[in-house]
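The other protein chains are all here in position, but one chain of the complex has been omitted.
The chains carry the letters A and B, assigned in the order they are written, with residues numbered from 1 in each.
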Amino acid sequence: MSIMTLERPRAHGSAEAKTIEYSQPSESIKIFGFWLFLATDMLLFACLFATYVLLHTHTAGGPTARTLFDVPGFVAETFILLTSSFTGGIATYEMQRQRAKSVAVWLFITMLLGLAFVGLEVQEFIHDVHIGATMSRSAFLSAFFTLVGTHGCHVSLGIVWMAAILVQVLRWGITPQTARKVFNVGLYWHFLDVVWVFIFTVVYLTGMVM
Amino acid sequence: MWEAIRHFGDTYLMWREGPLIWGSDVLILLTIIGIVFALTYLKKWKWLWREWLTTVDHKKIGIMYLVCALLMFFRGGVDALLIRTQLAEPNNHFLDAEHYNQIFTTHGTIMILFMAMPFIFALFNIAVPLQIGARDVAFPYLNAISFWLFFFAAFLFNISFVFGGSPDAGWTSYPPLTELGFDKGPGENYYLVSLLISGIGTLGTGINFIATILKMRAPGMTMMKVPLFSWAVLASSIVILTVFPALNVALALLLFDRLFGAHFFTIAQGGNPMMFINLFWVWGHPEVYIVVLVAFGVYSEVVATFSRKEIFGYKSMVASLMAITVVGDVTWVHHFFTMGAGPDVNSFFAVSTMAVGIPTGVKMFNWLFTMYRGRIRLTLPMLWTLAFIVCFAVAGATGVMLAAAPADYQYHNSYFLVAHFHQALIGGVVFGMLAGMYYWWPKMFGFQLDERIGRWAFWLFNIGFYVCFMPQYALGLMGMQRRMYTYPADLGWGTLNFISTIGAYIMGLGFLFIVVQVLYSIKYGKRDVTGDIWDARTLEWSLPSPVPHYNFAVIPHVTDRDMWATLKEQGRTGELRTAASDIRPIHMPNNSARPFLLGVCFFFAGLGFVFEWYVLAALALLGVAVCLLARSFELHDEHDLSADEIRRTEALSGRL
Partner (left out) sequence: MDRRKTRRRAGQVGLLAVAMAVLLAGCSPEYMVLHPVGPVGWQELHLIVLSTVLVLIVIVPVILLMLYIVWRYRDKPDNKAPYQPHWASSKVLEFIWWGIPIVVVGILGAATVRTTYALVKPPENNVKPLTVEVVSLDWKWLFLYPDQHVATVNYCKIPTGVPVQFELTSDAPMNSFWVPQLGGQEYTMPGMSMRLWLQADEAGTYYGHGANFTGEGFAHDQFRVVAVGDEDFNSWVNQAKQSYPALTQAGYAKLKKPSVMGEATYSAFPKGLFNATVWADGGQYMPGMFNDVPGGKPDKAMSDGM
């Protein structure tokens, strides 16, 4: 119950038809708010993509995309992240069936995959820096590190957030509140996956083809 | 030891910079001592903490926004007077170039981001939930976070003048001038970091009010029954959501250039300054609509109320709001017609810019015909609205003139432009915010602001405005560029500049009258015992003034657009006064210290980035993380307000 519940039964239809994360108006409005947040985050990435597209040929005599990118590395990152999106999806599915243990397990797997992804990315960055391809080398590299790094930071934050939710699910079970949190972190994770698909295409594939 | 202190004093406190800094230091110190003394003497510390710093109540947050906006209006106004004093005569040396540049930069930045923005948020918070029949905003906790991020960002920006130096590259902050190679000091970092912090808060507010207006309306209030002010807030929030990410990205990338040696906008290693300008104006132009749409909303409420008439052409008003929202997003290139975009691009953006004038013109006519066959009361909110119509008609006219790209080649960067946007922002936004403040003041505080002193303020401010800015149009046509700290005597610019300075001082006097008016009215202002002091039309006026913290004891069922006016007309106001037995306990959000602490953490993180003290920044960001995690693990953030207590409160205001 919350300030929204008393006066707003009509907004979301009958409770039976809704899955648990939407079962209370106070929680469902938070999901709506989270969608709005994702919209702003999408625009943020759109601006970073625009910057990258503008600057990706501005290599100032330094390494180009083609010489820098490591195909097995980014293909592995892609597969890991896509898989984690799938396991994250299962976590949401299990949440809707109110199986707390199972949700925890799938969230944990998702986190591990996320960690593997971040690990690979950090490794890639360290390697780049070692061969002198740093952020201050060229505008292309500034844009590359910022775009991919912003995504990486998002994934890292997502892992921390997911860990917090995992603990909550284990401690409190699947309540409308924890269900909403599992749902939101799932949305966030899928969103990052979509962004990665764009990074894969715009940054890595285009970079290799050019 | 002594040496270290002296070094600190020279570098950060800038003791060598002369009386301007010393004066500011003394003023700040006196203010702090005054506040601390007053709070201690009156034993108000606990009250401050409990009632204000930890509150999540939208009405209190609104009031805090209002207080900050007025303080920042004062700061920005002082900047303006310093600028005008320097320009009063040719070859003046009241300020040197360095200080002048800092002052016009802080003037612009503060007026747009730390005055206009909190002012509109004040009105968002004060009016929207009450107008749409809600208990609070959708996310009260986030609302408090937004406020405290704004507050500490503004604080960070303001201390720059006496701690390390203010930004000095204009509020638009174009690179490469703002890159390390040309601008070494911490000032520019202050600009970037504080705008980023407040930008995050602003996004929160945008999300909050879209969710509030779309999801929390009282039963029966369909979108076509939503009061126009709330529509305007919705439109403004949508623009916030669409464009603030672009500003945040622009600022962050420039910050990366400055702090981490990146090359986004430098002129070496392949950077491209033009990208910043595009990102900046993708936000910067719609920003004007963010603030002015809200003012439009205020005018719609005020005109209908004080003409005792329904708003004319409600659907047209909504359509024009949305049209401005959409078209306003595709006009940004008109800020750089002179950057060689080519005739195709310039033609498109010239016409799209003029096209914004169409829905704006429609709104003008609708306001006029709302008054037509009404009964017009010239109260303070109405006076400011009428002044707006005149002032904004001219601003719109010069705006259309500026939109004609080839003509803009002559106006651009000149005082003609300066006069135009001051007319749009003062005539459009400041007048609107003042109208809104006068209109909702009784609702916030339970008393009205004194009419007589208010009229003095009104006339002084208005006359001062025209005396100040009309000569600037002429100066533009005489070829005077903006942002010159001084000018030669042989160009004939002296007289008009002097007149303009006189106008600025008259406006300053007008502001002082507003201050006096507030102080006087606290004691002697007319008390509002009915809750409906203006005989107004929307739901907020059905509540007592000031409004109890749960807003509505029982949420009303809405059947009409001007619900309260209809009920009054049909003698059904009793329907909103519920029987004691209908009152149920209400769940209210708990107060929380965390939004405030989060703001403090962001402040120190910001300071850390400004001076590249990364240990401080890291510790502060850790604090942010702790606050966020603590929130995540918070199981109960609401409490019950018992039916008895509500009955007691309602009975006290004689509503049972």
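Criterion: a residue touches a chain if its C-beta (ideal position, glycine included) is under 8 Å from a C-beta of that chain, and two chains touch if they have at least 3 such contacts.
Just so we're clear, the structure is a prediction, and the values are computed from it rather than from any experiment.
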Contact partner of the left-out chain, one of B:D25, B:E310 or B:E638: B:E310
Among B:I376, B:L619 or B:A643, the residue in touch with the chain that has been omitted: B:I376
Touch with the omitted chain, as defined above, among B:A407, B:V554 or B:V626: B:A407
Residue among B:Y487, B:W541, B:W564 or B:F596 touching the omitted chain: B:Y487
Selected residue (touches chain absent from view) among B:F121, B:F264, B:Y299 or B:F336: B:F336
Touch list for chain B against the chain that is not drawn: 97-98, 101, 168-170, 174-177, 182-183, 267, 270-274, 307-316, 336, 338-340, 342-343, 346-347, 350-351, 354-355, 357-358, 361-362, 364-366, 368-378, 386, 389-390, 393-394, 396-398, 400-401, 403-410, 412-414, 459, 462-463, 466-467, 470-471, 473-474, 476-479, 481-487, 491-492
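The definition used in the following text is that only the chains that are shown with their structure count from here on.
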Centroid spacing, where centroids are CA-atom means, of chain A and chain B in whole angstrom: 33
Of chain A, residues touching chain B in the complex: 1-8, 10-11, 29-30, 32-33, 36-37, 39-41, 43-44, 46-48, 50-51, 54-55, 58-60, 62, 134-140, 142-143, 145-146, 160-161, 164-165, 167-168, 172, 177, 181
Residues of chain B touching chain A in the complex: 133, 135-136, 138-139, 142, 203, 206-208, 210-211, 214-216, 218-219, 241-242, 244-246, 248-250, 253, 256-257, 260-264, 266, 268-272, 275, 279, 555, 584, 586-589, 625, 629, 632-633, 635, 638
